[in-house]
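A single protein chain has been omitted from the complex, and every remaining protein chain is retained in its original position.
Chain IDs A and B follow the sequence of writing; residue 1 opens each chain.
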Amino acid sequence: MEWEVVIGLEIHAQLATKSKIFSGASTEYGADANTQACAVDLGLPGVLPVFNEEALRMAVKFGLAIDAEIGKKSVFDRKNYFYPDLPKGYQTTQLHHPIVGMGHIDIELDDGSTRRINVTRAHLEEDAGKSVHEGFGTMSGIDLNRAGTPLVEIVSEPEMRSAKEAAAYFRKMHSIVTYLGICDGDLSQGSMRCDCNVSLRPKGQEEFGTRTEIKNVNSFRNVERAIEVEIERQMDILEDGGSITQETRLYDADKNETRSMRSKEVANDYRYFPCPDLLPVIIDDNYIEAVRETLPELPDAKRHRFVKDHGLSTTEAAVLASSRDLAHYFETAAHAANDYKLAANWVQADVSAALNRLEISVTELAATAEQLGRILVLIKDNTLNNGGAKEVFNALVEGKGDGSVDCIDSLIDSMGLKQVSDTGAIEAIVDEVLANNQKLVESYLATPVEKRGKAMGPFIGQTRKAAKGVNPQVVMEVLKKKLSELG
Amino acid sequence: MHNKTIAQIARDLAAGEYSSVEITQSLLTRIEQLDKTYNSFITVTAEQALAQAKAADEQRAAGNANAWTGVPMAHKDIFCTNGVLTSCASKMLSNFVAPYDATVVSNFNQAGAVSLGKLNMDEFAMGSSNESSYYGGVKNPWDIERVPGGSSGGSAAAVAARLVPGATATDTGGSIRQPAAFCGITGLKPTYGRVSRWGMIAFASSLDQGGTMTRTAEDSAMMLNVMASFDPKDSTCVDQDIPDYTATLNNSIEGLTIGLPKEYFRDDLSAEMQQQVRDAIAEFEKMGAKVKEISLPNTHLAIPAYYVVAPAECSANLSRMDGVRFGHRCENPQDINDLYKRSRGEGFGEEVKRRIMVGAYALSAGFYDAYYKQAQQVRRLIKNDFVEAFKEVDVIMSPTTPSPAFKAGEKTSDPVAMYLEDIFTIALNLAGLPGMSIPCGQVAAEGGNPLPVGLQLIGNYFDEARLLNLGHQFQQATDWHQQAPADLA
Partner (left out) sequence: MALEQDQVRNIAELARLQIDENQIGEYQKNLTNILDLVDQLSTADTTGVEPMAHPLDAVQRLRADAVTESNQREHFQTIAPATDNGHYLVPRVIE
């Protein structure tokens, strides 16, 4: 039978606020256990929540970015269940009145086409703490530093039809929230986590099949792989005439398989009700419009502009617009050099190579975008040749200079990279090279005229060796002239 | 010295009649002598009290005294006190030394008040007789076979027994007004949102409100001046001007209209109590007030709505009591569920468990609309009754309770009978309105002991000053508030 895959994603994105959603404790990652869990986060008797205005602003910003309806009245509910990383015995979330209603994003498929995926809703909620299972013998240790970190949970419609689409959707969401600056997007620290709902149905059938939920997948690659193996698993069962159990599963990346989480003894009954310690959050059009004015250019718009206004290919544009920081780096350099094409080549080649070599992000790169811009300017006015430019750039990457744009010129001087284009000076160098390489000259002259082009190679090398910054084009012309004078 | 009111003590301290250390010591001695009988305190903080008193005396000597400097009082054990046991009268929190102060507690500390300790109550404020306390019941000073009411029974008994001139308390369904009535004192529950709930251990968040227990309306005004504050830490606390509640105590009440809801003057009320209440209202008429019969047609739905809303909220509020970060933890838990179930099963008393279960049931899948949503809708109907009534009248008056203090053990086996005790007080909490109970008479109990009768004054939103004004005027004209249990006077 031919099966159709149905995938919906729930993405949890930690909002990049300084303090928690309902308390003044820091949200910084990596602190010692429970040093950033205040009385509110610990759920001590008598404490009360107060809502963080920045979490609200960020959620609204997200809503506007995905063209969603913004909830002018949103309400926090309590979701009741017992778990040691949930200090109050309930999670404060939004059930019936989320801050963000129906919206959508477009994802790019391999064939270059785009597909629109609808987002059912996005709501604000608090993150839970962490249970640590190693190092405490027969016990688990509970660290509540993460408890109360603001999350926006983004729920998609079940509209994705392949693991690839799901991964593209996750990537796109990552790109949007990082562009907006509302999430640091650091998957390795759990800043974005993804629950994947997967089901299969016979092609043509309208009714959904039974779904499973793969919890907490935390990389683009794993989303794709986890869904792929889950599709295979479900298909095997269905092809054998079996049926799927609705359950929560975990993806084991090492074994590349999903496995069932131990089912709870009692069926969950979350007993949602409006949190009486918090009041309805009311916002008006003025608030929404003020947030709208702070929206940056989003990845789609940027991509289109790169192609339309700056003549980049769609592939180049997609790569350069995929991350806000990379796009910013690229645009700063391109703007300084007034040459998008040249900047695009450099960012995709030398900059990317440096980032990969050092395993750092573009914001950590020692060579600034302004410096790259200056280098590009110097290439264009023939002050630097390509090789010299690479040398300067790599020197900057290694931390040479003082970070300023001005330091580049002195760096070029001290490295002796300044390109020599003066014909007289080059003639003198060439004369010396020819005089010192009589054997080469002889063999050159013995070469048939039609093959002499290639035989000029060694002279070029020798000339550039003798003076690093020589302009290769001028060297070529001078050599041609001098050699032809010899016969 | 123990018969002095807060206002008198403040004046005496200012006049140098005695020091804060002297009155503090004298009350501590009295507590030590008498409270074995009443059991109104869970914790007496003698050492800290004397230190606070000494500091207050020094402050006064330095010329920095204000109205509350050195005045003794005590807190209901529901308010968190930094470094002091805050048990909520539960085994669950019987080892909970609060690591921070409730806003109400810091307000009194900052005002220079001297706290003598923490007062007994029904466990987690759930009860109307103070019999559900893990630390044992409190005795009514008017008749020690009777209950002081609840849940703020310790606060009421301590003030009635002249162990403290004033105490903080909380009121979720009548927990200030009913024990005030039973103990013959003045109890004020402010408008929801007037007093911060930060550090006040939550029973039902949308109903709980801190308030005062004193012997006079004037003292209540003085206490409310300290208690009421805008607190950015409590989202439900209201940012609205706070008047000086003592400034309007002597205003004339001439021309005010008093509403008497016909649903609150029922035939099954004892004729004797009805008479006392009607006599009290006649006193207001003598002072120039007018009386008008009104109707609050949804009154009969208040108790049913309350017993959905309050248990639902408490079932979630008490989930944090899980034996993980503080509080009672069972021995040798086998797994996480065992830890939860035994810690909570052992830590909570019967009434608390019942209410948690009612709440969990009312919120569970399939029942939400019939119970919780319906109760929230009824809640609005009840509020609307009051909103309509206050278009016609300035204040509403009624008996505080359907009967005077009952005997200990009389209603413990029948929770529903206990719930009906709050029939006149509970609607105010659902609506969020301010209410006050003042002593307005006495009825003779079997055996001859007189038992106090309470008059309930219900005000419009944020109209506490008017209630205090009316209470004060009544207390200028009558002496019910000066009556003391026979062997304590």
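Just so we're on the same page, a contact is a pair of C-beta atoms (placed from the backbone, for glycine too) under 8 Å apart; a residue touches a chain by one contact, two chains touch by 3 or more.
Quick caveat, the model's predicted, so the values are computed rather than measured.
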Just list which of the chains on display the missing one touches. A, B
Per the whole complex, from A:250, A:288, A:342 or A:476 the residue touching the absent chain is A:250
Contacting the left-out chain in the complete assembly, out of B:29, B:110 or B:337: B:337
In the full complex, which of B:376, B:403, B:449 or B:476 touches the chain missing from this view? B:376
From the listed residues B:57, B:101 or B:322, report the one that touches the chain absent from this view. B:322
Applying the definition given at the start, please give the residues of chain A touching the unseen chain. 17-19, 23-26, 32-39, 42, 44, 50-56, 75, 82-84, 131-133, 135-136, 138-144, 250, 261-262, 266, 269, 271, 274, 276, 278-282
Interface with the unshown chain - residue positions in chain B: 95-97, 99, 191-193, 206-207, 232, 235-236, 238-239, 298, 300-301, 303-305, 307-308, 315, 319, 322-327, 329, 333-342, 344-346, 348, 353-354, 356-358, 360-362, 364, 370-371, 373-381, 383, 414-416, 419, 429-433, 461
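Convention: only the chains that are shown with their structure count from here on.
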Note: chain B sits from chain A at a C-alpha centroid distance in Å of 57
Give the list of chain B residues in touch with chain A in this complex. 79-80, 86, 88, 93, 96, 98-100, 102, 197-202, 204-206, 232-236, 312-313, 315-316, 318-322, 324-327, 336-337, 340, 360, 363-365, 368, 372
Can you list the residues on chain A that touch chain B in the complex? 39, 42-51, 78, 80, 82, 84, 87-90, 142, 265, 269, 271-273, 276-279
